[in-house]
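One chain of protein is taken out of this complex; the other chains stay put.
Take a look at chain A:
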Amino acid sequence: MPSDPPSALSAGTTAAGPDPLEARHVLEFPGGYTRSTGPVIGRFLTELRDRRIVGVRTAGARVLVPPLEYDPDTGEAVTGEYVEVGPAGTVQAWAWVRAPRAGHPLDRPFAWATIRLDGADTSLVHAVDAGAAKAMRPGLRVRPRWRERPSGNITDIECFVPEVTMINAPVRAEYRVRPGAALTRFFTKIKDGVILGGRCATCDQVYVPYRTSCPSCGVLIQEEREVADTGTVTTFAINNLPDPRAPEVPFVSAYIMLDGADIPMIALVGGVPAHEVRQGMRVRAVWVPPEERTMSMANIRWFAPTGEPDVDLSAGVPGGGV
């Protein structure tokens, strides 16, 4: 159990030390009070010890939980009929306890709640171990967590806990990935600072990155064709949504038609404020220093403006598409 919040024990302590005129005083009947339950509460606690929760039926057919010897509405004696209820129930109302005190049923933040057990017509007050206040709501379904050794006391129910509504399902697929022959050839050239394309002889189109089949006609691409590391921004987006795997926002992802290519590549544009990027802007690859280059597109840091005049796109975008 946690210690009490600052209270009588510490209040008498001043900066000058313990106050000699303040003393601790405890009222506690040795061994605790003996309290007779009567037949109705006794039955309830006896059933609790067997991990069952029962209520009692009133003459008006309501089920009282916890049971009483009388109908609180009319004062009449209840019937002798006991009804097993729960063990699940529904939270009616609740209050969050941020800092539990000594004597509270839980040593971590919890809710006091009125709980209507299934089959009962009245609510029971008990603790709900919900983890966080935002997990609590009227209508929350809960079930008792039983004490290991029940003894016939309301604390035989340690607390109530929410029903299971969500599980965590970790899924992980791990692969070893190798680029195919065409991409390996492309990256070999990228390591040398050269962007390699392939020309489809049938379509007379140059594809970047280099590939060995034409996506349009399907024939084998046999001709390697080096393309320039300069090109034209055909269109772009300014990305403002941060993602740990993406460049720092705002970043510009652009379709760049490299000089000598017939299909644009998607790449980062840098070295210029995002809002100054334009469709038609001329750009050049900014390479990392040769000693830092690997077999990867990371060799190109981004594309930066060349300062040449923009290409006029009103006559058509280079290569036709975007």
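In this text, contacts are C-beta pairs under 8 Å (C-beta built on N, C-alpha and C of every residue); 3 or more make two chains touch, one makes a residue touch a chain; residues count from 1.
Just so we're on the same page, contacts and distances are computed from a predicted model.
Enquirer: If you look up the hidden chain in UniProt, what protein name do you find among "histidine kinase", "ABC transporter permease subunit", "Thiolase domain-containing protein" or "NitT/TauT family transport system ATP-binding protein"?
Expert: "Thiolase domain-containing protein"
Enquirer: Which candidate, A:82, A:160 or A:255, sits in contact with the chain we can't see?
Expert: In the full complex, the listed residue that touches the missing chain is A:255.
Enquirer: Which residue, A:122, A:230 or A:279, contacts the hidden chain when the whole complex is considered?
Expert: A:279
Enquirer: For the chain not shown, which residue from A:26, A:181 or A:241 touches it across the whole complex?
Expert: Of the listed residues, the one touching the omitted chain is A:241.
Enquirer: Of the residues in chain A, which ones touch the absent chain?
Expert: These residues touch the chain not displayed: 165-166, 169, 171, 177, 179, 183, 187, 203, 205-207, 215-216, 234-241, 243, 245-247, 250-251, 253-255, 262-263, 266-268, 279, 295-298, 300, 313, 317, 319-322.
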